[in-house]
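Below is one structure, written out as structure tokens, with a few remarks after it.
Left out: one protein chain. Kept in place: all the others.
So that you can tell them apart, the chains are marked A and B in the order they are listed, and the count of residues begins at 1 in each.
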Amino acid sequence: MNGTSELSSARFFDPEPVQRRLAQQLYDSVANLPIVSPHGHVDPNLFADETARFGSPAELLIIPDHYVFRMLYSQGIPLESLGVPRLDGGPVEQDQRKIWQIFADHFYLFRGTPTGVWLAHELSIVFDCQLPLNSATAQEIYTHLENCLAAPEFQPRRLFERFNIEVLCTTDAAWDRLEAHQTIRASGWQGNIRPTFRPDGVVNLDAPGWKANLDKLNQASGIEISSLARLIEALEIQRAHFKSMGATATDHAAVVPLTQMLSPMEAEAIFQRALLGELSGEDIQRFSGHMLMEMARMSVEDGLVMQIHAGSLRNHNSIIFERFGLDKGADIPIATQFSRNLQPLLERFGNDPRLRLILFTLDETTYARELAPLAGHYPAVLLGPPWWFHDSLNGMRRYFDQVIETAGLYNTAGFNDDTRAFPSIPARHDVWRRASANWLAGQVLQGIIQEADAAEMIVDLAAGLARRAYRLPSK
Amino acid sequence: MNGTSELSSARFFDPEPVQRRLAQQLYDSVANLPIVSPHGHVDPNLFADETARFGSPAELLIIPDHYVFRMLYSQGIPLESLGVPRLDGGPVEQDQRKIWQIFADHFYLFRGTPTGVWLAHELSIVFDCQLPLNSATAQEIYTHLENCLAAPEFQPRRLFERFNIEVLCTTDAAWDRLEAHQTIRASGWQGNIRPTFRPDGVVNLDAPGWKANLDKLNQASGIEISSLARLIEALEIQRAHFKSMGATATDHAAVVPLTQMLSPMEAEAIFQRALLGELSGEDIQRFSGHMLMEMARMSVEDGLVMQIHAGSLRNHNSIIFERFGLDKGADIPIATQFSRNLQPLLERFGNDPRLRLILFTLDETTYARELAPLAGHYPAVLLGPPWWFHDSLNGMRRYFDQVIETAGLYNTAGFNDDTRAFPSIPARHDVWRRASANWLAGQVLQGIIQEADAAEMIVDLAAGLARRAYRLPSK
Partner (left out) sequence: MNGTSELSSARFFDPEPVQRRLAQQLYDSVANLPIVSPHGHVDPNLFADETARFGSPAELLIIPDHYVFRMLYSQGIPLESLGVPRLDGGPVEQDQRKIWQIFADHFYLFRGTPTGVWLAHELSIVFDCQLPLNSATAQEIYTHLENCLAAPEFQPRRLFERFNIEVLCTTDAAWDRLEAHQTIRASGWQGNIRPTFRPDGVVNLDAPGWKANLDKLNQASGIEISSLARLIEALEIQRAHFKSMGATATDHAAVVPLTQMLSPMEAEAIFQRALLGELSGEDIQRFSGHMLMEMARMSVEDGLVMQIHAGSLRNHNSIIFERFGLDKGADIPIATQFSRNLQPLLERFGNDPRLRLILFTLDETTYARELAPLAGHYPAVLLGPPWWFHDSLNGMRRYFDQVIETAGLYNTAGFNDDTRAFPSIPARHDVWRRASANWLAGQVLQGIIQEADAAEMIVDLAAGLARRAYRLPSK
């Protein structure tokens, strides 16, 4: 048999029988806890409309998921043949079954990958399909999924309930009016969905569409953004709006996590050059470093938890970027340094208990070298879970291995699924819970952690740490 | 007992009995497959002469092997006492048994090292010598090896056949006339030995003997290399010659894998300065970055697979370099970055399925951070196996651990032995096959990979991936 069916109930645990047994026991104690999802990219519109549907199996599982199509592309399969829309509206494959067949024909490429693991979980558990996915079974599975997706119990709100999601935080541009969130709240539906404030599109001066973003922020906030002072005012207004809609956090992307306070005059001058389209030299980096300081200051004041996701060189492949746009699997990490870059921010705000700063990295060398020591000293700092390429079984093992000894468990932020693929959420949390249980079992059997302590820690790992880190109310 | 005899048939497998059993089963299925050796440094002259011999045991196993003598040197043993020839022809130890005795006296230094593992395999399996190597057994083992090497079945061609080598690719300077390769072909012997085109000595302007190399290329190609355009012409002629002799690949060393297209005027100007011996500032790096672009362009055109081996700071120890020359164990790796450095080349050629670019690193931090994401996106990129210091059991484990989740197995290039030590080839491939089997067994037992899939993957790992990566015909 060829494929990914037959999910073992002991999957991801160490083969050694005693460790396996203890891991299973720890896992079982949290397997059914509600899901806390404090950071991700699910579209809130899915839940705004009671009757929303997910579309075809290909529209659900392939076309929007850059984890999936980048792997196919890496083996020479054109994105057009997978139905990925072109920016110029040029022709791409429309036949959903054909797209699905290509995917199934190449599903072997995902052997040993987290995407393979998640998809196996989704097919088997979310869609109750026990066939292995391959060329021969592709169409039968497609039909099965299509039938599922047509059923009312596969509407987004129903899956949200079935997945037992306690809270789901979305990521929303600073200029977003949060209409979907308002609709959800107004609908009377009990799903707990919260926005997250992400200002990258206006504070990173090289963001695609920066000027247009500024106009949108202008309109959303009612502030005419003619100066940096007005930009800051507009951001503060929008933060308050987000907070009133349930937001507990902000999110910031930085290629390099530089922080530094500029003189008001210099900061304003850069902003004016940006308005005139006359940026020079290091303007962009200096400005974003300054704005991270401003954002930390605002977080101290309004209590929104600050997240920094650093080190992704976006849109590495300009051919793909120009034809298909952002988020097409062509973002490549770079070496990142935090110790010096964050020093100005941490010296100024890192001792203040009102600030909570959660750091994410794509450069695992920083775990033990920089991030764990920072989180293990500064009251403000927590270390986010393994991110993106490292949101995987090995990534989690390396994270536990390199972080906990120095930072301790309680300077970490639990788990984020960070996904735009809604039906993969249970799979991702399941991987984390299993990896956590297996790690704890190993610690107990090596006499490092007491079994009774491990029983508490697995509950923290499954949900408690994330709740606390993001200042989310317990249910 | 002190030494390395008693090769266990389950060596290198996890101690856990169930994993060990499955690893053994996977390994057994490929243990006898032919060896595909697509990249290495064996001297083709060994096979050009039907009657060639390997020399003394010390000449075979110590004097030419910098993996061996660097370790002895690190403990204060002069290279002269090991018979390593001096450039000035000064006196070095000539007594082969004395050299061997020093080696045996210090063989404990290799405990836990790949060199120790390979030598144990060679002694036990290639030479059928089951004594452990130490001070007491040194001379008896020497006699045994001497007797072996005198026997006809230890002639290079006979070992090639006994090793079941399907194909062996050598590495040859761009100006090589491939006379040894021609002799092999003309001899009617069926051994499949192919050259690889390596132009470093002329495209790296600081290569030792650059001017002399250029003259040799001039003579080999028949092109008077008075300009960059003529250099490129000469390289193209030689590539065609290599290809006609069976080459399927090129190889490029770069301290820093910078790529960038210069203007024709600038590139030519640098080349002219090099001819005049008037290089300045960044000329060398800019020129090699430009030539990597040219080489990629040629690979797109002629289909030769392009390899880049990056990040070795050669000849770190000038005392050793001046006395003994290149490749004396004094090459020290440095931190390497690929994401930005390769962007110009990948943007231009990385989407072209005609290009195949295999990347090698000595900086393992780039596996998960840069190389796996690049290989998991660009159609042209494959990731080469663990290289040099990392061609080891732990190196392989770290490679599987850090690469496969993001790149998938099918964006890797299988195994290279990369050796100049011909009798170590079976040992090196055996380590890889065992490490692969053990890794797959762990994946299966953790429920990540299906057992039936693993049975296919081990065959790919043992030979299939390398064949495909290097565009080598299946037998």
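The rule we apply is simple: a contact is a pair of C-beta atoms (placed from the backbone, for glycine too) under 8 Å apart; a residue touches a chain by one contact, two chains touch by 3 or more.
Keep in mind that this is a model prediction, so the values were computed, not measured.
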Contacting the left-out chain in the complete assembly, out of B:G329, B:P344 or B:P423: B:G329
Candidate in contact with the missing chain, chosen from B:Y27, B:F54 or B:Y73: B:Y73
Contact residue for the chain not shown (choose from B:E364, B:E405, B:D418 or B:D460): B:E364
Residue of A:L26, A:V203, A:I404 or A:A421 touching the missing chain in the full complex: A:I404
Contact set of chain A toward the excluded chain (per top definition): 14, 16, 18-19, 335, 337, 339-340, 343, 346-347, 350-351, 353, 365, 368-370, 372-379, 381, 401-402, 404-411, 442-443, 445-450, 452-453, 456-457
Positions on chain B contacted by the hidden chain, ascending: 1-4, 6-8, 10-16, 70-71, 73-76, 108-114, 116-117, 132, 313, 316-320, 329-335, 362-365, 389-390, 392-395, 398
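Throughout what follows, only the chains that are shown with their structure count from here on.
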Approximate Å spacing (C-alpha centroids) for the pair chain A, chain B: 40
